[in-house]
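Moving on, here comes chain A:
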Amino acid sequence: MSAVAVIVATPLIGAAVLALVPGHRLGARLNIGFSTVTLLASLVLFGLEPSSGALFVVDAFNIYLIALTAFVGLTTSVFSASYIAHEIAVGKLDERKLRFYHAMYQAFMFTMLLALSANNLGVMWVAVEGATLTTVLMVSLYRTAASIEAAWKYFILCGVGIALALFGTILMYMAAQPVMGPGMAAMTWTELMDHVAKISPAILNLAFVFLLIGYGTKVGLAPLHAWLPDAHAEGPTPISAVLSGLLLNVALYAVLRFKMLLAANGQAIAPGPLMIAMGLASLLLAGLMLYRRRDVKRFFAYSSIEHMGIITFAFGMGGPLANFAGLLHMAMHSLTKSAIFYAVGHAVQVTGTQRMDRISGLTVSHPALGWGLLAGVVAIAGLPPFGVFMSEFLLVTSTFAREPLLALPLVVGILVAFGALVLRVQQLCFGAPGGVEGGGASVEPVPVQGTLVPLYAHLALVLVAGVWLPGPLVAWFQTVAALLG
Partner candidate 1 sequence: MSDLGYDAAHMLGAVVLLMSFALLYQRRLFSLLNVFTMQALALTATAAWQAYSHGEPHLYITALLTLVLKAILIPVALHRIVVKMKIHRTIEPALGIGLTMVAGVSLVTLSILLVLPVTADATALTRENLALSLSVVLLGLLMMISRRNAVSQVVGFMSIENGLILAAVGVAGMPLVVEMSVAFSVMVAFIIFGIFLFHIRERFDTLDMQKIESFRGESD
Partner candidate 2 sequence: MTLLLATLHQILQMLLVLTLAPLLTGWVRLVKARLVGRRGPSVLQPYRDLLRLLRKEVVLARNASWLFRSVPYMMFTAIWLAAGLVPVFTTQLALAPTADLIALIALLGSARFFLALAGMDTGTSFGGIGSSREMMIAALAEPAMLMIVFSVAILVRSTSLAEIADFMMSGAVGLRISLALALIALVMVAIAENARIPIDNPATHLELTMVHEAMVLEYSGRHLALVEAASMLKLLLYMALIACVFAPWGMATAGSGVAAALGGMVVFVAKLAVGGTLLALFETSIAKMRVFRVGEFLGGALLLSLLGAIFLYVSRGV
């Protein structure tokens, strides 16, 4: 349990320290340092037995998400260090804002790790709300009209969402209280899982609807997704990376915890159809929205919606294969999408524009970056040998074997999105090198010295996962898949 405490406390301390540290270089280094400690602590979890206490729980479900979050938190902090150095150099950010940014970064990591490891519905809700607030602040970091507008939209929509999620949480307690008596027990995951079979299903149903809509807003499910593309597009790119790579997962994790309760209850409505419907809606809508995008970050934000749709669909289908696929897809999407955002952030700095029609030929002008971006998009598009292929393989085959009619919209959606991804990635990565006024490297005002290590580290992991999964991970996935019903 102490390991979890370290994991959660480190970023909290980090936030406090970084709020006081002047100088962006030191701040960035400390940021990396705190993230490293968090990651190391989370790796310790692998050696420990699953455990649960009043405050924290570590089980097969969240252990890999905690490690994943810590890992992406670290790589993003590395990316962020090189990213902000350039932003400082071109004068888009200043020292004061960066101090705030680093503090918020750690605070954000804290809220997410807390949400993942909390054993209490209320604590989790508070953590998710905190995550919303910190990211709202970071999205508006540039203080441009567009970024404030995006932050405002994000804030209002997710504020309402989070309010509905709170109502769902209260309802959940209301449902459990008659069975489990008043007090903390009725708000504790592990206790609830033990007693949920006796809970009356009627309030449970109601609670789930509110939780699905509430946390679903944060997952970015259609038609609740409107905040997501703008928030991704207008904030600093490292934040886009963690939003897509981590925050969406955390919100989905919350939904899935409740789905587990419903599955264990047995009498409640099947949450599957609701999730399938919202998943498909997200997939199809996002797939179509990809076609008309001009802003590269917004484009990949829609791709995140698409993938969240696929994952939600997978959990909606249920069953060992689809659930396994969903869990794998969560991890793969998280790694891949953050890798893509690293590459995109770099490309945007190199070319000086976020408009896709002004970026081209990256594989020629910046081979390492261009091929990295290409590999990322190839991975997210579900092409082998990357991990997303495995999850989509499992999902499509198992769905078609069970519900052929549901597999068709799924496949259509994936293909529609695929078409858009190919269209754009070819344009970004191939052809004559473009950039600011098509000049390429010569007009670059400030040379960009970004690190591509995080990008390739993520890609390497996704590649390995595409052909080989470690045994313990498989075992965890299978345990959770069974629990998810």
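Assume a residue touches a chain if its C-beta (ideal position, glycine included) is under 8 Å from a C-beta of that chain, and two chains touch if they have at least 3 such contacts; residues count from 1.
These made the cut because all candidates are chains of the complex that A comes from, given by their letters.
Values in this document were obtained by computation on a predicted structure and should not be read as measured data.
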Selected partner (touches chain A in the complex), from 1 or 2 | 1
Provide the residue numbers of chain A that touch candidate 1 in the complex, in ascending order.
-> 120, 122-123, 125-126, 129-130, 132-133, 136, 143, 145-146, 148-150, 152-153, 155-156, 159-160, 162-164, 166-167, 170-171, 173-174, 177-179, 181-184, 186-187, 200, 202-203, 206, 229-230, 233, 293-295, 298
